[in-house]
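Note sheet for the following structure.
As you look at this complex, bear in mind that one protein chain is not there, while each of the others sits in place.
Entry: subunit A
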Amino acid sequence: MTRLSLGKWLLPVYSALALLFLMIPIAYTFVFSFNDSLKSNITWRGFTLDKWLNVCAVQNGAVCEAFGNSLLIGAVSTVLATTLGTMIAIALVRYRFKFRAGTSLLLFLPMATPEVVLGAGLAAQFLSLGVPKDMLTIILAHTMFCISFVVVTVKARVAGLDPALEEAGRDLYGSPAQVFARITFPLLLPGILAAALLSFALSFDDFIITNFNSGAVTTFPKYIYISASRGIPAEANVIASAVFILALVIVVTAQVSAAARAKRQARLG
């Protein structure tokens, strides 16, 4: 009896401990955003809200500038990658064309290539073409590695779309543009939004590819990398914690609304 109940509790207890373990560095980063630290943020010197209230005060706003760059790069590459990737996803599911296997391979390879190779490759190309490295080269690089992830995410949504709905639109004399705008796009929107969020997250947190193609431009991860040897100010923890909370709110809201939608649909039969 005791052995049986031990076995029964082993898995839940292990899972709780495992999740707790995953939270350790997150909690550490969050706690140290309240540290009354000086230049580097290693030892605990007392609680303060100061870093949260004056995030941009440190180093003439270097942290905030890097953060702003990351937001801008993330936004532009997300728009580009989501547009290009969604178009490919629709074509892959809906149409028949030559070189299908080649196209799939071209989409799979960027995901199977280590980031350091993607970064060095682009940097070698920009070098041989004499393109100076700045914000634009970072955006070009981020768009490239986000496209495949957008395709994978949106493809699942297109595949789950009932073609009868679009046929109904055409039967009712909707032009192709009307059918797309009124039927296809709204139905794909959740998938497209998920893909855009994923792209933004990938771009925002990317360091390896950025490091090879950024020149003098500093993004948020690059700022942390550069500062790592001389100490990271607590303000970086503030920004990372704020982003964490925001992302958590978005994901939990999405989960709850999806659950509510499923319930509503179940009720409708």
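Here, contacts are C-beta pairs under 8 Å (C-beta built on N, C-alpha and C of every residue); 3 or more make two chains touch, one makes a residue touch a chain; residues count from 1.
Everything that follows uses one rule, which is that contacts and distances are computed from a predicted model.
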### Task
Among "STAS domain-containing protein", "UDP-glucose 4-epimerase", "ABC transporter permease" or "Stage V sporulation protein R", go ahead and choose the protein name stored in UniProt for the chain not displayed.
"ABC transporter permease"
### Message
Using the touch definition from the top, which of A:V117, A:A168 or A:L189 touches the missing chain?
### Response
A:V117
### Task
Name every residue on subunit A in touch with the hidden partner chain.
11-12, 14-15, 18-19, 22-26, 28-29, 32, 42-43, 84-85, 87-88, 90-97, 103-104, 106-110, 112-118, 120-125, 127-128, 140-141, 143-144, 147, 149, 151-153, 155-156, 159-160, 163, 194-195, 197-198, 201-202, 205, 207-208, 211-212, 220-221, 224-225, 228-229, 232, 236-237, 240-241, 243-244, 247-248, 251-252, 255, 259
